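Step one of this worksheet: look at the structure below.
For this view, one protein chain was removed and the others were kept in their places.
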Amino acid sequence: MVDLKADTAVFTSLESEVRSYCRAWPTVFTRAQGSHMYDEGGRAFLDFFVGAGTLNYGHNNPVLKRALIEYLTGDGITHSLDMFTGAKRSFLQAFEEFVLRPRGLDHKVMFPGPSGTNAVEAALKLARKVTGREAVVSFTNAFHGMSLGAMSVSGSGARRKNPGIPRLPSYHMPFDTQGTDEEPDFRWFTRLLEDKGSGFPHPAAVIVETVQGEGGINVARPEWLRALDRICKRHDMLLIVDDIQMGCGRTGTFFSFEEAGIVPDIVTLSKSLSGYGLPLAVTLLRPELDVWEPGEHNGTFRGPNPAFVTATAALHAYWADAQLEKQIFARGEQTEEALRRICRSTKGEGTSMRGRGLVWGLAFDSPERADAVRTRCFERGLVIETAGPRDEVVKLLPPLTCTADELDWGLDLITRAVTDTA
Amino acid sequence: MVDLKADTAVFTSLESEVRSYCRAWPTVFTRAQGSHMYDEGGRAFLDFFVGAGTLNYGHNNPVLKRALIEYLTGDGITHSLDMFTGAKRSFLQAFEEFVLRPRGLDHKVMFPGPSGTNAVEAALKLARKVTGREAVVSFTNAFHGMSLGAMSVSGSGARRKNPGIPRLPSYHMPFDTQGTDEEPDFRWFTRLLEDKGSGFPHPAAVIVETVQGEGGINVARPEWLRALDRICKRHDMLLIVDDIQMGCGRTGTFFSFEEAGIVPDIVTLSKSLSGYGLPLAVTLLRPELDVWEPGEHNGTFRGPNPAFVTATAALHAYWADAQLEKQIFARGEQTEEALRRICRSTKGEGTSMRGRGLVWGLAFDSPERADAVRTRCFERGLVIETAGPRDEVVKLLPPLTCTADELDWGLDLITRAVTDTA
Amino acid sequence: MVDLKADTAVFTSLESEVRSYCRAWPTVFTRAQGSHMYDEGGRAFLDFFVGAGTLNYGHNNPVLKRALIEYLTGDGITHSLDMFTGAKRSFLQAFEEFVLRPRGLDHKVMFPGPSGTNAVEAALKLARKVTGREAVVSFTNAFHGMSLGAMSVSGSGARRKNPGIPRLPSYHMPFDTQGTDEEPDFRWFTRLLEDKGSGFPHPAAVIVETVQGEGGINVARPEWLRALDRICKRHDMLLIVDDIQMGCGRTGTFFSFEEAGIVPDIVTLSKSLSGYGLPLAVTLLRPELDVWEPGEHNGTFRGPNPAFVTATAALHAYWADAQLEKQIFARGEQTEEALRRICRSTKGEGTSMRGRGLVWGLAFDSPERADAVRTRCFERGLVIETAGPRDEVVKLLPPLTCTADELDWGLDLITRAVTDTA
Partner (left out) sequence: MVDLKADTAVFTSLESEVRSYCRAWPTVFTRAQGSHMYDEGGRAFLDFFVGAGTLNYGHNNPVLKRALIEYLTGDGITHSLDMFTGAKRSFLQAFEEFVLRPRGLDHKVMFPGPSGTNAVEAALKLARKVTGREAVVSFTNAFHGMSLGAMSVSGSGARRKNPGIPRLPSYHMPFDTQGTDEEPDFRWFTRLLEDKGSGFPHPAAVIVETVQGEGGINVARPEWLRALDRICKRHDMLLIVDDIQMGCGRTGTFFSFEEAGIVPDIVTLSKSLSGYGLPLAVTLLRPELDVWEPGEHNGTFRGPNPAFVTATAALHAYWADAQLEKQIFARGEQTEEALRRICRSTKGEGTSMRGRGLVWGLAFDSPERADAVRTRCFERGLVIETAGPRDEVVKLLPPLTCTADELDWGLDLITRAVTDTA
């Protein structure tokens, strides 16, 4: 039996207090496979968090694992900045063949650095360079990253209340009010854009998540996205979709914006792109926006070849046909059905649900209840996170590759946790 | 024989014009071992660039490779945000045992995201949070990264001339004038700090590289660093040393500031930290600065366990004794000697040299000459880069693990390239 | 007969191109009395512009003139910074007696400098100091002044498109949509304020004109102002009413906000305050906001005693009883009636009207028409200006002291000019 105290000593003594997830799940994980993680005491946990959407294909997916070990064994280049490598070429070819071309997209691919926030920084920088304008419109409860530029378009005020943080101009608009009868409402935004005396600067771009993950699984309606797209076109603003968490199949299609039928000018991808938890990010841009000078945006880890190798394997394995999309659809219905049952059975307690594809939120009136559900789930062997401005939403991000039985088991654990905490 | 045209087509058609290193070295690399990279035609290149200082222990170092493949084979956790994992614990223990404790440092370790620019963003954010002040002083020709916060303390104006980029207040001071007889001169800085009516805001921190890599291998004298440290203490400013490129042994000791005998309040490390080219970064902070709230700075790739595994192996292999330090010292002398010969033989052509440890710069009067030397080197089988505000400096970053013969061979190629381009 | 060419030579050769009103009315004015100005050729012009609302009591009002000349003749202090003077004391006493006390206001009086923009700068600075917050919400088509702080809350984008101008964060909201059936709509504003994850910073204050003058005589409805006041109270934001142009009786009461029954936290006054065209401004603040340190906001011309003298005379003459208010009301009805006739007679040409008290706008579809009306009026002997985001509104600002006959005459000239330009 593991002595937890002894084993976490170095974390509490040496690691900064900024650590957070380990506080919710206080055990030491060592091994993982498919939909499960295992701690060093050998206990199994079903994972409905998957690295905040980074492990859509499950942990240590065997197809990707085989490709990765083979590459490393053969002394393939591991780090290459933005030199040409064989692994990068294979990735670009697969990305074009399985992602861009089938969707009629002619975007160019930029490697902005290894993390999502790098991709957002590059997207903002490019939008500003192309237009010569500074303002970027973003939405309430948006989350785009923690570097200064990305933070300035994020919604969470709490994280930025620090008096020393430079105050960048930011332009926040209300996100879609899904679940209401209200028409997509851009009257105010339109007035600010159209009134010559509004004082509102002509924005370079609008940045949006089609489903806000950290914001609490807020789902924008397709008609809202289309209206936003039309406003962007009419007012010559670039539309940036941040698909870092919702891309790579999470909502049922490779890109989350496919359902709405829009084509963003710039798209950011990261998290599940490498498919194996290895840092990788891309910024996609319409070819006419590719006005970068060589090296104008650079960085060290823009050529993480092991990540290219697993990303390429994932594209071949999951996006060459419609198999995975169908499975996400089925699992999504299964999830929706279970959540509906929970909501029905907790009528009067203020529980509600929302989501699409395989990303779902179960919202409680009180953050305490959501927290209690999370804790109860962990005790029962399920890793699951909360989100939303008050952390009042239990967020379901099962692996896209989970079996119907695994999903059932997890949904059952959640149902019981909700009952336990009533 | 490889048909280059066909093989690079997808790069030129699909990858953004922002790509740059591939323009200097137009071949497709596929394999690497130790001090050499190989392209797909099988040609070998001695590597004096090592991923801009990311591969200090050589390519695919066998000790690290063994540990990594074993970990992956055993389905070790690959991605864990900031949960507790066994691999992270081993890394923290090794980092304390081989890096912090022997140097009498009690800094805490923060995982700010996978890349250097994330580490800098976290350092700046922390300094501002701790002090409640915004201004951060940086130096001419500094380079700290490409996200908005890091860019605001970097020197290169060219990259920021874009009219749409938000203009953050920044406070640039002249870097040390090494190679002159001038005393370390902080008179202006001191006047601005001490005059109550200076209008100069009390800075939160000063951020400095002890050797500016991208800036052209500008070496700060130890007495200059000590004077800077004293000013920081006297005026209650935090001292941040950005050791992303110069740490991990590049200057002869693990940290580049050890020679000066100073202890920075905050240190950033990345590049060679994982030792295998895998993205990893840390921000070190004095314990009394650890005022973060849980999750106040977060991000997806803060638990890249494969990188922890190789980093741990590297610490055990290279920093448990003084072996590597001695070797760096010897190779440094060998390099200095060769460069001295080049400078002597090119007397009157304005060639000069500078450096310490195993980072050296050979400066030419004209950027064209430096560029020609780089090109000639590549033709002869040596990968080497230029740096400096006008790209007029040939920058030598051999692997710390290179043999004396490999180093000789590379220095010989440089010598010939200089002769060829006279 | 005057030779205009010779007489304006020094203006065109020596004065900056920034001059503007002289372009609309190309003659040299030398004398003025009551509702009329006279040029050096002796031609009389009825003045419906009165210095953009600076001469509400007419030109060289005899009551004020007498007091002023007497003061100057007696070698009264002319300039006193913020020392105590007899003239200042009399002004403060009169302001309290005739303005503050009758309206139940206990505001303190601050002398922020001689012009309206100084008063706005002081108001913004105070709101930020009191709350420790930076954001100030303002409205589309607002105009608050031309110094950097005042400009950042003004609506006119055109004036700030200059790439070198520092870009201050600003928060513009749509102004009331008077003349429509829409309910006062603060839904978006409320959402941004109430959603904890909105990213919208908690504002220090809201600054508003009850009637936008430069913006095109946009009249906020009392219920809109009351709703705004309630939002400010509920969200702990200070309400600043900029009454520089609309105060001093222009809308029928001394302050323009009296009709709505609200009590702003901060009020700015200038223009007609001295009553004689002499520069004078005050910022009024609730006593609990008076957290200034002595001298924290200063400036040279905060003690313009001649202006105090005329201001005091004006208060005694016009605000000791309800006489003037009644007259403004009567003249307002007279104006409204005439404009209604014009609108009726130009049915189908897109003419519309708005206003209250003695400030009225006659809006045309095209700026060209408005410009033509202004020009035609001048030719016929009436000085009148245009306003609005496209300068499409003819703006009527007759002296509050004009006679019914003078007003009739001016309205008749406008009517004819509208006909002339059909």
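Which chain is which? They are A, B and C, in the order written, and residues in each are numbered from 1.
In the analysis below, a contact is a pair of C-beta atoms (placed from the backbone, for glycine too) under 8 Å apart; a residue touches a chain by one contact, two chains touch by 3 or more.
These numbers come from a predicted model, not from an experiment.
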Using the touch definition up top, pick the residue from B:155, B:303, B:357 or B:399 that touches the left-out chain.
B:155
Touching the missing chain, which residues of subunit A?
163, 166-167
Touching the unshown chain, subunit B contributes residues 134, 138, 140-142, 153-158, 167-170, 172-174, 188, 191-192, 195-202, 215-216, 388-390
Missing-partner contacts on subunit C, residue numbers
7-8, 10-11, 14-23, 25-33, 37, 40, 51-52, 54-55, 59-60, 65, 68-69, 72-89, 92-93, 95-96, 108-111, 113-118, 121-122, 124-125, 127-129, 131-134, 145-150, 152, 159, 162-166, 168-169, 204, 244, 270-271, 276-279, 283, 285, 290-301, 304-306
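As a working rule, only the chains that are shown with their structure count from here on.
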Per CA centroids, the chain at the heart of the structure shown is A
Measure off the straight-line distance from the CA centroid of subunit B to the CA centroid of subunit C, and report it in whole Å.
59
Separation of subunit A from subunit C, taking each centre as the mean of its C-alpha atoms, in whole Å:
51
At what distance in angstrom does the C-alpha mean of subunit B lie from that of subunit A?
30
Listed in rising order, subunit B residues that touch 2 or more other chains are 163, 166
